[in-house]
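Just dropping this structure here.
A single protein chain has been removed from this complex, and every other one stays in its place.
Here is subunit A:
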Amino acid sequence: MGEDTNDDVPTPPPHQHPHRGFLPDHNYVTEADIISTVEFNHTGELLATGDKGGRVVIFQREPEGKTEPFSQGEYNVYSTFQSHEPEFDYLKSLEIEEKINKIRWLPQQNAAHFLLSTNDKTIKLWKVSERDKRPEGYNLKDEEGRIKDISTVTSLQVPVLMPMDLMVEVSPRRVFANAHTYHVNSISVNSDCETYLSADDLRINLWHLGITDRSFNIVDIKPANMEDLTEVITAAEFHPFHCNLFVYSSSKGTLRLCDMREQALCDKHSKLFEEPEDPSARSFFSEIISSVSDVKFSHSGRYLLTRDYLTAKVWDLNMENKPLETYQVHDYLRSKLCSLYENDCIFDKFECAWNGSDSVIMTGAYNNFFRMFDRNTKRDVTLEASRESSKPRAVLKPRRVCAAGSKRRKDDISVDSLDFSKKILHTAWHPAENIIAIAATNNLYIFQDKLNSEMH
């Protein structure tokens, strides 16, 4: 299918409303501020981002019906905390970055919220809770901490709890360390709510959320001799409701579906999804651009969405030999692979996302552009997340990139003027509504469907 062939805006049109700059006062981008992951919780009420500085920022959606007319549904900072610190592995003389690779929320179990965050090596479980009462009354000192004269203490006083301003507390609950030799790229919570998996380049481990000193290795693709290494694990995820199924993608463009019921070790997959290579299109870059950078189960559990360098693909779990749908994200880059290889952009890992009803998929591109594809109407759109183009409550205009050689229309951008340093790698879609979160380097943009907001 073509690229931006429609002049009318495809559905759903994600008119932006409102936008929030993450750390908006920074005019320059420090490395630590670059957002490295974005994730909504299961209700969409909270949104968490992680950055290269090891920080996690949680945004909360304001309750509807506030005094300001447009504030409804707006996401505001709820809590910020330092999840990971830089470390040094003395045995291997390696620095361990504090960069948050992934965040996953746990299904809510009581009034508090829980999330898992991981850097390259260590996964942490955090509790986010609210407190609105504090104890008052000491026997031996006053509230300022001054010691009382003991002779004045004639009766015992039990502290009482008094209301106070709401305080959000974040506390570390568990640290799952020392189980990964390589870099952790994915974590995924199982539908049984008691286990989760963590995947690195060569292995996938299964953990119990309550046990930190033991994990089970379920996939190991490390060859006996590292020189025989031809493939690495790039992403892994559990099925949304079949607790026994998980999928992992590889740098060779394949997906493997494993069933934990069959064996304790899932080295043998139950399904292998792979598209046969087109020999005529083979080039030096074929293998690099076919590497899967992200895999996501659809909410229905029936489909898999994958992203490789140039395309997004939808696979049906029941069809292993080819994808059901293939979407060109930025096919105009096919002729520029050489320079993208030279500036390392070809190794960028773009993520992808489903909308709540699995009818639209979204993924990022360069020049702060991101793409949406409607699976039913086959319409697609390119949008831009930038401060200039997205004033609060303005409607996002579709953008169009004009491939080299083709006729250029007004407002079109030529491939040669794309800014490859502005890339949108991380995106997230609200689980039920048309609200999307886009991480563009150090900025987080939250766009909301206009129709949707008017319905409120």
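In the analysis below, a contact is a pair of C-beta atoms (placed from the backbone, for glycine too) under 8 Å apart; a residue touches a chain by one contact, two chains touch by 3 or more; residues count from 1.
Note that contacts and distances are computed from a predicted model.
The complex appears with one chain absent; UniProt names that chain "Protein phosphatase 2, regulatory subunit A, beta b" among the candidates "Signal peptidase complex subunit 3", "Gamma-secretase subunit APH-1", "Proteasome subunit alpha type" or "Protein phosphatase 2, regulatory subunit A, beta b". Note on the undisplayed chain: of the listed residues A:Ala32, A:Val77, A:Leu94 or A:Leu265, the one touching it is A:Leu265.
Check A:Tyr182, A:Phe216, A:Tyr341 or A:Phe420 against the missing chain and you find that the one touching it is A:Phe216.
Touch with the chain that is not drawn comes from one residue among A:Leu91, A:Ile150, A:Leu166 or A:Ala281, which is A:Ile150. In the full complex, subunit A contacts the hidden chain through residues 107-112, 114, 127, 129, 131, 133, 135, 138-141, 150-151, 153-161, 169, 191-194, 203, 210, 214, 216-217, 220, 241-244, 260-265.
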